[in-house]
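Subset of chains shown; positions unchanged.
Should a chain be cited, it is by its letter among A, B, C and D, assigned in written order, with residues numbered from 1 in that chain.
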């Protein structure tokens, strides 16, 4: 649940300070399941995703140093969260089984009809 | 898609400036349908609801004079929008058929799981 | 999945022959559960609702004798289906346990945002 | 995510040991908002609901002493969770502001189309 504003005439009234609720989904892909029959430990995945989102939640993104000079659009944020989740996977925070993950996508739903997603290799 | 902040320890991190997307539903009730077989003219109802929401959308509610000194919680806003819709019905903006409406409820969905609603007589 | 048209200027382009998918929910209410711990036998309720809907599905409602001279709006149809379900309950088609049902509501969803409902005593 | 079985011919194949995911919603109602502009502290409400559900999650309900001799139908369980939430409200676990709550409903969604609910005074 963040506040932000956008730079650029294309944004119209969204150039004013406003806000959004993002409902965030992460999708993990791999060719073969791990030894437990899992794609990923959903408990660790949820905890890690919540931790990543906790760094942004209830904030004014216009004041976040990491995003200086950027429009924090839904599509920009989906990439930013993707990058942080990939770093967490590589650091082992989703467990050893998660080393077999091949692709990740992160989707931010900004309303019941509008969303953006970023997908790439882990 | 509004920005706002809350006053009061109960709000924790939501005391910071943050934001929310509200998906807003209005429900109209009456005992008998009008002569066209309608509860309400859904075209006029949609147009009027959009106009009411347009007064709040893409804004920082902390700076709205109408809400000075109030926490613009989801439940508070559902009542505020209810009041504006009732005024529009009484002013005839939903058509003559809408004079037969008896009850109205306004629901604000702030995420896929959290919502608040206000219901009362028209 | 029905075709129909409406009479009356209020309907604008919906005066032309067009169509709609209705997703139909029935909600049954009672003070006390029956001896099996049920509000209603969901199997019999589903079968009966499907039979009632089967009388209308894949048809042009403009040609249904039961609806002559009526606008088959979503709100009108929710009442028509309510009446047929109540008749089925009284005829015992939902089982003996269903004799204890007190209220019924029928909701027709015509899109992901628009719906109409009729509720009354059984 | 519970396992259970039912007693009674009306249940057909559900007399076998099987299982269900329940998605549980609680709805709190009151005439007037509290001093903070809230119906209820959603943080405390969520924590308490999770604690109540945690007593039942990942279990075989056929072996729960509290439910001996009962069919743990969706409608039965919605009442059981309602009773535990009301007890928590009265015990002050949802905060002092929650003393003003008047009605509560608990809904268990057992699939995307089937649900049961219990509503009553707090």
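Simple rule for what comes next: a contact is a pair of C-beta atoms (placed from the backbone, for glycine too) under 8 Å apart; a residue touches a chain by one contact, two chains touch by 3 or more.
Remember, predicted model here, so these are calculated numbers, not experimental data.
Engineer: Looking at 4 placed copies, how big is the full complex in copies?
Structural biologist: Whole-complex copy count for this file comes out at 6.
One rule holds for everything that comes next: only the chains that are shown with their structure count from here on.
Engineer: Would you mind working out whether chain B and chain C touch using mostly the same residue numbers, over half shared, or mostly different ones?
Structural biologist: Copies use mostly different positions to touch.
Engineer: Between A-B or C-D, which shows the same interface as B-D, counting it as a repeat when over half of the contact pairs match?
Structural biologist: Within A-B or C-D, the interface duplicating B-D belongs to C-D.
Engineer: Between chain B and chain C, what's the gap in Å when you average each chain's C-alpha atoms?
Structural biologist: Distance between chain centres, rounded to whole Å: 29 Å.
Engineer: Taking each chain's centre as its mean C-alpha position, how far apart are chain A and chain B in Å?
Structural biologist: From the centre of chain A to the centre of chain B is 30 Å.
Engineer: Report the inter-centroid distance (CA atoms only) between chain A and chain C in whole Å.
Structural biologist: Centre separation, chain A to chain C: 42 Å.
Engineer: If I count partner chains per residue in chain C, which residues reach a count of at least 2?
Structural biologist: none
Engineer: Looking at the complex, which residues from chain D come into contact with chain C?
Structural biologist: Touch residues, chain D against chain C: 6, 8, 10-12, 70-73, 75-76, 113-114, 116.
Engineer: What residues of chain B sit close enough to touch chain A in their complex?
Structural biologist: Chain B residues touching chain A: 1-4, 13-14, 16-21, 23, 57-60, 109-112.
Engineer: Could you please specify the touching residues of chain D with respect to chain B in the complex?
Structural biologist: 25, 33, 36-39, 41-43, 95, 97
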